[in-house]
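One protein chain is absent from this view; the other protein chains keep their places.
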Amino acid sequence: MTRATYAELLNLLAGIALVAAVLTLWRRKLVAIVRLLAVQGAAVAATGLVIGIDRASVSAIVLATLAFALKAGVIPLVLLRLVRRGPDARETQPLVNVSASLVAAALLIALAFASTSAVVSLSSGPESRVIPLGFAIVLVGFFSLATRGKAPSQLVGFLLFENGVALVAVLAAAGVSVVVELGVALDVLLAVLVLQVLTARMQDKFGSLDLDQLQELHD
Amino acid sequence: MSFAEISLVAALATGAAAIAAALAIGEPRRRTLLTGVLTAGCGAGGLLAAMGVLATGRPVEAEFPHLLPFAGLSFRLDAFGAVFVLVAGGGASAAALYGISYTRDHLSGRSFQALVPAFVLTLLLVPAANSMSTFLMLWELMAVTSLLLVLAEQRRSPNAREAAMWYGVMTHLGFIALLLMFSLLAAHAADGSFAAIRHTSSTMAPALRSLVFLLALVGFGSKAGMVPLHAWLPRAHPEAPSHVSALMSAVMVNLGIYGLVRVGFGLLGGGPSWWWLVLLALGAVSALFGILHALASTDLKRMLAYSTTENMGLVLVGVAAAGLFTSTGHPVLAAAALGAVLLHVINHAAFKGLLFLAAGSVVRGTGERDLDQLGGLMRRMPVTGAMFTLGAVAITALPPLNGFMSEWLLLQSLIHGAQSHVVAVAVAVPVAIAVLALTTGLTAATFVKATGTGFLALPRTRAAEDAEESPRSMLLGMGVLAGACVFLAIAVGVLAGGLARAIAAVGGVTSPAPFRVHGTTVSLPWQIVGTSVVLGVAVVVGVVAISVALRVLPRGARRRRTENWGCGRTQQTARMEYTASSFAEPLVRVFDDVLHPELDIDVTHREESQYYVESISLQRGIKDAFEERVYRPVLGGVAAWGRWARQIQNGSVHRYLAYGFVALVLLLVAIR
Amino acid sequence: MSVTRAAVPILQVVLVVVAGPLLIGVIRKVRARLEGRVGAPIHQPLRDLRKLLTKERLLPEHASWVFALAPAVLVSSAVATAALVPLVSTVSPFAHVSDLVTITALLLLGTVALALGALDPGTAFGGMGSSREMTIAALTEPTLLLSIAAISILAGTTNLPAVVASTLHRPEAVISIGYLLAIVALAIATLAESARLPVDNPNTHLELTMVHEAMVLEYAGPDLALVESGSSIRLAIFLGLLANLLVPWGIATTPSVARLALGTLAFVGKISLLAILLGVFEVFTAKIRLFRVPELLALSLVLSFLAVIIAVVHR
Partner (left out) sequence: MSLFRKILRTGRVTERAEPATGAELMLAGGRLRGSVQVRAVDVGSCNGCELELASTFGPVYDAERFGVRLVASPRHADVLCVTGPVTHNMVTPLVKTYEAAASPKLVVAVGDCARNCGVFTGGYGVAGAVSDFVPVDFEIAGCPPHPDDLLRGLRRLTGR
């Protein structure tokens, strides 16, 4: 493929990933949020795939495909089961209301672009120009991790964060580190499974996944 | 002697004559009449002088070495200052005409009548000051005269005293900042003249330059009502007599902008981009904060005052943009932004003056300032209503009136500036655009609220019901400014040359071809004129054509007046219609994170059962977040410090002697 | 040539004045079909307008000249916009003033005029409608201007014909993420500005859920005809603008009669396609609560902001 289309493709995928992250702040339905996460995972993995194809490195392609299966397939499915088990299917009480968190997201994106300008100017490859988008995903993910009230949506926030890290890693190391990335993804999966068990326990104990109630237990 | 010089001298002479007349003439009616006319003449003179300077670009200079001890007075009115003199002159003449019959009844006193022309004179002279001492003296005079004018109605409105106190304190804090700033500048220069300062300012240490800029930001920002130094503005402006409010809100605040540009660009010759990013942030916050409070407030004049904060915020954004573009090497865009700034200063003076005069005429006609108590004035005060509507359309930046032109120019320069390759700019500017756009939208809502609930619909109180139209001279005063709004929209191209000279005169911003944004199809003066004329013609012709067309319809000739459709309700009263508060409620709710509306409802039940309600009273107050969060803690801290300081001196002579002794010892140690 | 060039604005105005009501007709038809009904013929709205023009003119007892003037201002601002924007052709005597900022301002003028007209009679519903309309309009402005800014940064100018032309020259620009985001944001803003679902329900009969309808409850006869056609013209302009920004192909770049005819056909085709899509979309969506609307608009704001930033960085 030509350099122009290659760069455009990278932009498109990263952009989709970021938009998905923003949309998770907007939607209230947990199921929809998890679907968005799947979309984002797909986009991130696809980025790795594209880079692999561009580099024509078989290992990268294979690992990217694995990552795809993991990010767009396994993890979302596990989460969906978790949500379906849960009593309340919507994110009811985010600590910051939706409009405000969307505006905050806009500012975070601006911050991401402003702060990574040095990295962008470092190398002139098409990959490095997309890094700010990945960084923005990291920030947005962190934000929703910090401000969401329900355990599943916090999990999603954590996974958004992880996807962002993965994207940045893939772009920065231009595909080579898919191994590392896959490792990360794997232990994230592990973490998800553990958390699922925990939340299931919470579920059975307190009949809800509201973290504020845990707070009450504490004091 | 050039035309500009002659008319300037004439202006000063008539101004002095006005003061003399106010003091000399005994019979009140004649006093107000003559003073008003003379003051208007003084303003007109200033207007002509400014036009002369703008047309030729040749400055007017005057030196009076011995008038003031040590420093002397030195004046130099260049094209940049002339823009502000233009504004001051125009605004002053309109306000003075308006004042003739506005002040006749209860403000015809000698002192008040004499203070107005004095205030006008300071407004005309401040932009002409050419040395530190001259500038500070005139600045202080301006502050004091306006302060006294704010106090003029203290007997009638109890808030006036408190407002005056806020104003006095804050304006003097600002003055201290300016004093420090100028002393820092002058310390490095041969003497206090601006020329000398400009000459040496580039050799100052960067840190010092930044300190100077920040001090200027505080001093001039507080005058321009910049958040968080705005607290005095929504208090003082509404409390002054309306034509004085118009002068303060339309003219005096601009001088804050004048000072900031003069120091930032002229004396310091621009600076690093972080200065301007700070200014950009402050300007954007001022714009948004101001308009949100304007939206939420139902007091007509307070609303207008807050909207002044908003407009100054927009202007500050423009100044900041100009600075950013200069520091990142886009002189052309910088020129465009500065042009937008000057144009908006002129436009804002026109429509804000008009709106304040109209508000004054409402207050005079009804004795009410609260929009929730007004309504239906369009049919009782038709001229005032039409004037206010015109002003509202202009301030909402709707085509084809003048407000649109300057906001268009500002947005253009920002949108093209967003293409900068400096990331800081590329990220900051879109935020500014968003804020600007949101501000425009909220302005529309705010002034639909003001016009719609104040002048349209049914009168909500007796006061509004038996309102009567104001006398001729007041309408004339409004008419002048309304005419200015229309003229500035149609003939804005006429100003282009003058504005270009003004920008050139600032120094610090150098642009090969002012107003020409290369690499794009925007070539501003041409297009502004084109736009304004095309849109004006299109809309007006369209409206006329349609109205005529409707008449030739089979049944279009006459309308049948019918009762409002109230869903068949047997009786409808004004209590059923939306009030200003209810109009603004949805937006207030959207922005409650910023406004923190406090709602208290108390329901009194009948004694027989709690299910029967005697009465329900609902109170909604909106406090200024900055006063709550910033001012109160600071004032509290100061008070605590004062209490602590009191312990030091308890009146015992021994302790005072001890202080002296300790001081002496320390001194000896120090100089050892 | 110059004759046809001068004819372009007139052509466009005539086109939108006729096509606007037809769009409404198409949307209603699509909805009717999906609801299992036959529905009124597509030209029904034109019939309604013709009839309304022959009816009596009413003036509520407390209303002033504002009420009487508002519809005229609404229509003439919409018509002026239609003359400015490149719908059929990018060449027109007004090409140099046809710029995105101006367009938004002109449309806002219409909104404000109608809002004032609604407040004038002093009825409860009029006030309610105009308050809600201004709320939505105020919150939509930033999205409009930012998405516009994004597009104009990509094209290097805010002049609409130039933007469309540049898209014609660089078709690959359309698939760039920045451009797409800007278009999506603009689409959301369009829904909000032209009072369609999910922001406002154009054919509700329940006053308390009304936004735009509540404002026009007092208008009757010819004045109502003006209001209706004014809002339909606005819809046509918005859809046409959206279409020409997304797929400008077919628009006339030279003022020859043949190209203009082609451009007209292309324009009609595009907007009717969009109208059908809109109809389908409206069947599948419900109106969201008034206080959820800000969230939707905040989302569109973020999207447009993202578009601007991407446009700046990846230009």
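When the chains are written out, they are named A, B and C in that same order, and each has its own residue count from 1.
Convention: a residue touches a chain if its C-beta (ideal position, glycine included) is under 8 Å from a C-beta of that chain, and two chains touch if they have at least 3 such contacts.
A quick note: this is a predicted structure, and the numbers were derived from the prediction, not measured.
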Subject >> Omitted chain - touching chains that are shown >> reply: B, C
**OP:** Have a look at C:Arg5, C:Lys55 or C:Arg292 and name the one touching the chain we're not showing.
**Re:** C:Lys55
Subject >> Sole contact to the chain not displayed, among C:Phe67, C:Tyr219 or C:Phe267 >> reply: C:Tyr219
Subject >> Touch list for chain B against the chain that is not drawn >> reply: 560, 562-563, 565-570
Subject >> Residues from chain C at the interface with the omitted partner, ascending >> reply: 32-41, 44, 47-48, 50-51, 54-58, 204-205, 207, 210, 213, 217-221, 224, 283-284
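To be clear about the criterion, only the chains that are shown with their structure count from here on.
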**OP:** For the chain pair with the highest number of C-beta contact pairs, give its two chain identifiers.
**Re:** B-C
**OP:** Between chain A and chain C, tell me the centre distance in angstrom, where each centre is the average of that chain's C-alpha atoms.
**Re:** 36
Subject >> Distance between the centres, which are taken as Cα means, of chain B and chain A, whole angstrom >> reply: 48
Original post:
Out of chain A, which residues touch more than one other chain, so two or more?
Top reply: 99, 110, 113
Subject >> In chain C, residues with contacts to at least two other chains >> reply: 294, 301, 305, 309, 313
Subject >> Interfacial residue positions of chain A with respect to chain B in the complex >> reply: 97, 99-100, 107, 110, 113-114, 117
Original post:
Considering the complex alone, what residue numbers of chain B touch chain C?
Top reply: 375-376, 378-379, 385, 389, 393, 396-399, 404, 408, 411-412, 415, 418-419, 423, 426-427, 430-431, 433-438, 440-442, 444-445, 448-449, 451-453, 456-458, 519-522, 526-527, 530-531, 534-535, 538-539, 541-543, 545-547, 550, 553-556, 558-567, 572, 574, 576-578, 582-587, 589-590
Original post:
Hey, which residues of chain C end up touching chain B in the complex?
Top reply: 53-62, 64-66, 68-69, 71-73, 75-77, 79-80, 83, 94, 96-97, 99, 101-102, 105-106, 108-109, 111-112, 115-116, 119-124, 126-128, 130-132, 134-135, 137-142, 144-146, 149, 152-153, 156-159, 162, 207, 217-218, 221-223, 226, 290-291, 294, 301, 305, 308-309, 312-313, 315
